[in-house]
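For this depiction, one protein chain was excluded, whereas all remaining protein chains were kept in their positions.
Right, chain A next:
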Amino acid sequence: MIACGHSNDQMSSCVLDEETFCRCCQLFLEHSHSLCDGWSWQLVKGSEEGYLRKVALGNVRIRTSSNPNQITDQYIQGASSDQRQGRTSPFTPHKENDDDHNDEQYYDDDDGAVCCMQDSRSSGVIQYEYHILYSYSYQTPVLYFRASTLEGRSLSLEEVWDGVHPNYRQRLQHGPWDTITQQEHPLLGQSFFVLHPCRTEEFMRPVLQAALEEHRQVNYVVTWLSVVGPVVGLDVPLSYCTKVPAPSHTSPSPLQPPALQTQPD
């Protein structure tokens, strides 16, 4: 096939080919289904291409709200607050007006996003949609996302930036291509925010190199997502890193020795 991306120069760089991407996603999904944390595989009409998708609700301080932004324990009821310890989400929960509390229930669902049942006129509840696509140009996964209020108003780039934890904000603003920008979704044609993929190889290389040297297998998508996801409020529970295997290859792969089939527990 003319459009095949397999070439010898892949041996020296840590890039991901499309087939491996799909297999990593498949394994990712199997674990996701066991957690019921909302990921699914979306197919593009009339093609074999697809992407991972997840919708989640979160509470984020948004600009139009006049409320202070403190984290309060009374805010999270029900599910174990222990689960919050394992969370890496940098989004700061938002304190509502006291008036609203009486009518509301809050609970932690398995993926760590705070879900909230309130009437739609309250500000603060945001619906996030995350897509993981394959980029041919950079031969890496790319994270697309968009956010809107329950009333359907799309969040602006400024509001999205407000939701990024200050620790990550500085790193993201470091370079013009190391950043969140608004882009057209290449498969849907709609406006999304994107974490630019051109630096992905840079942070993935040491991880993949170390894994190769230690004869460990790596699921590229899981590793990659655990780095970029938390930056934009996407939680990746620890079990992904321990329970999702790397795809096995029948042909020699630049990422791991072909003979090994270890599945760490």
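The rule we apply is simple: a residue touches a chain if its C-beta (ideal position, glycine included) is under 8 Å from a C-beta of that chain, and two chains touch if they have at least 3 such contacts; residues count from 1.
Methods note: contacts and distances are computed from a predicted model.
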Given the options "Elongin-A", "Transcription initiation factor TFIID complex 60 kDa subunit", "Autophagy protein 5" or "Complex I intermediate-associated protein 30, mitochondrial", which would UniProt use as the protein name of the unshown chain? "Autophagy protein 5"
From A:T181, A:Q209 or A:S248, the answer for touching the chain not displayed is A:T181
Which residue numbers on chain A touch the omitted chain? 1-5, 9, 13, 44-47, 136-138, 153-154, 156-157, 176-177, 181-184, 186-191, 196, 198
